[in-house]
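In what follows, a single structure is set out as structure tokens and then discussed.
With one protein chain held back, the other chains of the complex are shown just where they sit.
Labels run A and B following the written order; every chain starts at residue 1.
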Amino acid sequence: MRRTAGILLALVALTVPFWIANPYFLHVVIMAGIFGILALSLNLLLGYTGQLSLGHAAFFGIGAYTSALLTLRLEWSFWPALPAAVVAAGIAGWAIGRLALKLRGAYFVLVTISFAGVVALVSINWMELTNGPLGLPGVPAPELGSWSLRTKTAYYYLVLAGAALSYEVCRRLIHSRIGRAFVALRENEPLAESVGVDGTRYLVLAAVVSAGMAGLAGSLYAHYTRFVSPEVFLFTYTVTMVIMVVAGGKGTLAGPLVGAVLFTVLPEALRAATSWQWQMLAYGVILVVLVFFLPRGIVPTLFR
Amino acid sequence: MLKRWLRITVTVGVVAGLVSSLAGLDVARAQAPVRIGVIEPLSGPVAASGNYIRMGAEIARDWLNAKGGVLGRKIDLVIEDNKSDPKEAASAAEKLIVRDKVPAIMGAWGSSMTLAAMPKLEEYGVPMVVETSSAASITKRGNPWIFRISPPSEMEAVGLEQYVPKLTIKKADFLAVNTDWGRGSIQAFGDLLKKNGLQVGAAEFMEQSATDMNAQITKIKSTGGDTLFLTTAVEQITLVLKQAQEQRLNRKIITTGGSSSPTQLIKQAGAAAEGTYHIVFFMPWFPESMPDGKLAKAFVEEWAKRGHPFEGLTEGFRGHDGIMTIAEAVKVAGKDEPTAVRDALWRVNITGVNGPIHFEKDGPAGKESGQSKPSIFIVQIRDGKVALPEFARK
Partner (left out) sequence: MDQLLQHLLNGLVLGGTYALLGIGLTLIFGLMDVVNFAHGEFYSLGAYATFAGLSLADLNFFAALGVAIVCGIALGALTERVLLRPLRGHSIDTVMLVMIGVWISMQNGELLLWGGVAKSIAHPFPTSPLTLGGLSLAPLRLFVLAAAIGLVVGAHLLVHRTRLGRAMRATFQDADTAALMGVRIHRIYTATFAIGSGLAAAAGALLGSVFIAYPSMGDLASLKAFSVVILGGLGNIGGATVGGLVLGIAEELGAGYVSSGYRDAVGFVIIMAVLLVRPSGLFARAERVG
């Protein structure tokens, strides 16, 4: 049952541009894909190690800026810029992990918030590097040989590839010894430590992978919207990621993806369905109702 | 068993709901109205400004419709909220262009929002009239779909230049909101001062949502300057003026950018606003002095009739002029088709509430954007009222 569903889903995903002709819908799907990668990354920390990072937008932003700056200032091609963005974000993740060291729970959260706050302010104020609030317009679209990936269809496949890669990385990680260590950390850290699981080491590892993945999403975002500004560090991005992970189902692999699709499509659907005054109010109310009736998240409630 | 049914029903229900609301409202190309897209920050820290512009746009729409609309069809405004987030601005632009099939858009207030929407304009070939954004880069990027009726900071500084000697400035400090607008303003006015041989003191910033500027004010107090250039929206100006009064900062204060809403300042900052100067692009206190006095007066009266707050006029007119410009372009083009409207915008020659609107080429050759030369005014708050400063009287 699971396998057929999986294959069906893959077929659907691969043929999306052919049955969604409307470019606006395709735009929404692409954004859903980028947020899906973000949600997967946050889920690694929140769902599996049990630590909440409320500064995840920082890794997203670092990936976006790195990729944008490398392609704009140093005229790199997109293809080396993307892994560079992943690495830069990963390094930031490592920094968080080391900074947080023995911190857990609310204290870890606060460190992530503070770190994100500092990074955001640097991006606004360090004009020479980031162009500050004016942002970086004109980020080039990726090119494959002489063929530009500017079109939505081409970009969709790029994002799909990124999402599939992220999903696979998560899946492998979760089902490995490392993944089990994460869960042990989440469930009972002192107990895990007593059998030799080094909490800090695994938390740092989770932070690095999680951050790198967010950086991947950031790079994809930068080359799609072709404009990066300090607003990528806005807290609302982090909040959106949290909503996607928790409402979708944290600690599952499909949950974040379901959450990402739902909560990317929902605001746009509301934009079309209601006038601007009611869009976000409806969103908030729907969110409350959803969480109320599906407190463990969509995927765990419906599919467990 | 129940769980399985529940599972299936919910999944189907959710998917169906989403698909239908996205697809089902894919309105069949309405033949009747001419739709104009509007993207403004209707929520968030600058919601006031965005809403004033929306109100001005609605007045323009209603006036035009009362006179038969354009091309014999009614004008319909499709309004979107960009929530002060560039990503939202881009999504809104895409939705307006693809779903609502608007031939032109007005927006997006903040420069970052406008810049984020610009690639979409090029992608689909739809023009946008920029009504507020001040970043120079908007018209210099080589985007032939951009037409701006608001002044970039450099133009504002040039507008002030004639009054500089009368203002007796020797050393000026700057306090600006930490956005492209604030920074651009500091750059432009700083250059202006230096060009005139005057001294530039400290340049301090404040975050857009900050409410406590005491630290910056304390610093500015110690520079020995005699003038403070203040660039931010009216709420923060109110706070700065009040806190400056509390700290007994005694100097000339000049606000730039046109978002200072002097009437609101008088109401909310009271005595703290006394003596301050404001660069504005519309003088609703004496509309007869505007280039088209009759139009300006009528606008002020209609605004009051609708119960909108008077203080919103200094920004609301932008919405009016933007829609008026687009409607005129549609008329000149003879059809509501984006490329035709774009070409027609170059031929627009009208007078809005602010003054003459006519686009000149700006930016790299071959891909020029349009930039109009708006009128710029300076007013002062004296005795709790807005007046023309002595030196500006004709």
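One rule holds in what follows: a contact is a pair of C-beta atoms (placed from the backbone, for glycine too) under 8 Å apart; a residue touches a chain by one contact, two chains touch by 3 or more.
All figures in this text were calculated on a predicted structure; none of them were measured in a lab.
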Fill in the blank from the handout: Across B:Ser209, B:Ser289 or B:Asn349, the one contacting the chain not displayed is B:Ser209
Exercise for the section: Taking the full complex into account, find the residue in A:Phe115, A:Phe182 or A:Tyr202 that is in contact with the omitted chain. Expected result: A:Phe115
Fill in the blank from the handout: Note that chain B touches the absent chain at residues 42-48, 50-51, 178, 204-207, 209-212, 214-216, 218-219, 221-222, 234-235, 238-239, 242, 245-248, 267-268, 270-272, 309, 312
Practice task
State which residues belonging to chain A touch the missing partner chain.
Solution key: 46, 52, 99, 101-104, 106-107, 109-111, 113-115, 117-118, 121-122, 124-125, 189-190, 199, 235, 239, 242-243, 246-247, 250, 277-278, 280-281, 283-285, 287-288, 290-292, 295-296
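As a working rule, only the chains that are shown with their structure count from here on.
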Completion exercise
So, in whole Å, the Cα centroid of chain A is separated from that of chain B by 33
Handout entry: Contact footprint of chain B on chain A as seen in their complex
Key = 22-25, 27-28, 31, 124-125, 127, 132-135, 137-138, 225-227, 229, 231, 234, 236, 262, 265-266, 268-273, 275-277, 279-280, 302-303
Exercise for the section: Within their complex, state which residues of chain B touch chain A. Expected result: 6-7, 10-11, 14, 17-18, 21-22, 25-26, 42-43, 79-81, 83-87, 90-92, 94-95, 97-99, 111-112, 115-116, 118-119, 135, 137, 141, 178-180, 182-184, 205
